[in-house]
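Have a look at the structure that comes next, please.
The complex is shown incomplete by one protein chain, all other protein chains being positioned as in the whole.
Labels run A, B and C following the written order; every chain starts at residue 1.
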Amino acid sequence: MTGLNKVVNTYEEALAGFTNNMTVMIGGFGLCGIPEGLIRLIHELGYSGLTCISNNAGVDGFGLGLWMEKRQIKTMISSYVGENALFEKLSISGELEAILTPQGTLAEKIRAGGAGIPAFYTATGYGTPVGENKEVREFDGRKYILEKALTADFSLIKAWKADTYGNLIYRETAMNFNPMMATASNITVVEVEEIVEPGELDPNFIHTPGIYVDRIIKGTFEKRIERRMTRKEDK
Amino acid sequence: MTGLNKVVNTYEEALAGFTNNMTVMIGGFGLCGIPEGLIRLIHELGYSGLTCISNNAGVDGFGLGLWMEKRQIKTMISSYVGENALFEKLSISGELEAILTPQGTLAEKIRAGGAGIPAFYTATGYGTPVGENKEVREFDGRKYILEKALTADFSLIKAWKADTYGNLIYRETAMNFNPMMATASNITVVEVEEIVEPGELDPNFIHTPGIYVDRIIKGTFEKRIERRMTRKEDK
Amino acid sequence: MPLTREQIAMRIAQEVYDGYYVNLGIGIPTLVANYIPADIQVMLQSENGLLGMGPYPTEAEIDPDLINAGKETITAIKGAAFFSSADSFAMIRGGHVDLTVLGAFEVDQHGNIASWMIPGKMIKGMGGAMDLVAGAKNIVVAMAHANKDKQSKLLKQCTLPLTGVNCIRRVVTDYAVLDIYDGAFHLLERAPGVTVEEIIEITEGELHVPDHVPEMKF
Partner (left out) sequence: MPLTREQIAMRIAQEVYDGYYVNLGIGIPTLVANYIPADIQVMLQSENGLLGMGPYPTEAEIDPDLINAGKETITAIKGAAFFSSADSFAMIRGGHVDLTVLGAFEVDQHGNIASWMIPGKMIKGMGGAMDLVAGAKNIVVAMAHANKDKQSKLLKQCTLPLTGVNCIRRVVTDYAVLDIYDGAFHLLERAPGVTVEEIIEITEGELHVPDHVPEMKF
């Protein structure tokens, strides 16, 4: 790894420096756009005491559901965890702390963490349990609550293609939380479907500039589908 | 203009409803990426008392320099106005109010205006004249100032290509302030180099989704260069 | 007769106008897409990062990278755009979506809504619902007027944890269309064959009833 080349060859290299009790952001919406191989290795290596920032918590047996099974997660910061029965059980028993955060607030808190904004006001959650113990302030006659930025030790994200400098593009709704998470951690590791040479991605259409990326690993993806819905062929 | 089709055929239609004393955002960095035709028509029609939000103030005789000459601007919210000698004169004589705003704070205030965030904290400007009379607050041992969102009546922006639904792409550094301004006004008018059919722009690489755009006009652009710098041909 | 789920969706589809950008929640709101008139053009927003959601895919079109906010496989129409969750919620929270349709457990006469949590029961999370109710210009709630025991879900004051305060203006139930303002429900339309008396009986919150309450038209 010299110069601007950020490609690593093994998942072990990609996760060098990862330890127990870290705070880690994991990209994806449901099982769409998750860094499958990085999640798998952390499961295998058994790191524990983790604080996870991820919109969802995987499903039983896949994605972050694996970490849940092995009791690797101490705290989960998410907006929706309805697909994970084990989550519910561990949360009710107190084995897992759940910090439920509105999806837009979560996205904005992560963006703020990457953008040097320590806190911002939002109307979302005012007057609800989310607003409890948060500062309330009125602007132009409407009430808002103060929300603070989120940052982490590691971000584990998934992109479609990377060039070796770490410029990233995402595909369709597999983008979701990945671009903000790329900006908000000390170390950003990206698992991609394809690695290309600098200059092969159009500079007008880079979703995440390479400055945010520390390590790139080419992964293989199962891309499991949660809710397979279809219509009949059009006549 | 029915359905999602936002194309108009004349600059007059594009600016319907524009009046004196409005607040207007104008895209561009220097003369790069400015909506030349929209600026020209407002100059011709002579609207006055305008509050302008634009990173720069044009140059003498081009861009917003035209509005300056005709004394159309009451207040200018910008980060850098060094290329406009008339600006300086009007500002010193008190004919023009100048609210100088750090470039990053300006960009973020406009983004916040479009994103429903009424205010945010930033380290930029703390302890400087920009921070005077603003709330100071400490987060994790560092001091920040509170900055409020900006919105406007009209945004006049420039894009490279639009589809008829108003999905926009920008080219190179002509992007600059245009994407945020597209989101922060009651009415967003975009002047483009080319209009294409829906489906012709790759949905993975839309810079501004059509939801933000109200009117699209195909323009013609002089694209005047401010500082023409060259190197000798490579040997 | 109280409306079926499909009929509620049909009635809500009348709130959708040409050129609208619309976010449809999970459940009955999703069905609204099936009843949007063919002669108007609308764009559906899915908060996981898609503007221009199309129908479910054919078997051949299925793409695991392309899902909606309910995690269902979906398609994108011509003229769609994909974007990040931050950009998606900037769009929602900035008030750019013309209409949001979502479900609820309870609403009250102050426009409060409870839709995400039943304490002691399941822990699921609010997803994007709190952002949607705080950000939308125009919200229609699709819900049952009462539970099976005829206990009203249109209350003086919500009893469940809130999703948002003072944000709901219009409710379409299996019995009626109502607006909420000035601290009361205002009856606008009744389901075909349902009487005003039946609606009064299953509405706990303060209810204003005009002299004439037309039946819904489909």
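Here is the rule we use: a contact is a pair of C-beta atoms (placed from the backbone, for glycine too) under 8 Å apart; a residue touches a chain by one contact, two chains touch by 3 or more.
This is a predicted model, so every value here is computed, not measured.
> Determine which of the presented chains are touched by the chain that is not presented, and list them.
A, B
> Of B:A174, B:V189 or B:I206, which sits in contact with the chain we cannot see?
Checking each option in B:A174, B:V189 or B:I206, the one touching the absent chain turns out to be B:A174.
> So which of B:L45, B:A123, B:L146 or B:V196 would be touching the chain we can't see?
With B:L45, B:A123, B:L146 or B:V196 as choices, the missing chain is touched by B:A123.
> In the complete complex, the non-displayed chain touches which residues of chain B?
Touching the chain left out of view, chain B contributes residues 29-33, 55, 78-83, 87-88, 91-92, 98, 100, 102-108, 110-111, 122-130, 160, 170-180, 207, 223-234.
> Go through chain A and note every residue touching the omitted chain.
Within chain A, the residues touching the omitted chain are 2-4, 111, 113-117, 163-165, 167, 183, 197-199, 203-204, 206, 209-212.
FYI, only the chains that are shown with their structure count from here on.
> Give me the two chains with the most inter-chain contact pairs.
Highest contact count among chain pairs: A-C.
> Based on mean C-alpha positions, I'd like to know which chain lies farthest from chain A.
The chain lying farthest from chain A is B.
> Using CA atom averages as chain centres, what separation in Å is found between chain A and chain B?
32
> Distance between chain B and chain C based on Cα centroids, please, to the nearest Å.
36
> In whole angstrom, what separates the CA-based centres of chain A and chain C?
Those two chain centres are 28 Å apart.
> Which positions in chain C are in touch with at least two other chains?
Each of 76, 82-83, 89-90, 93, 134-135 in chain C touches at least two other chains.
> Please set out, as single numbers or ranges, the residues of chain B touching at least two other chains.
115-117, 203-204
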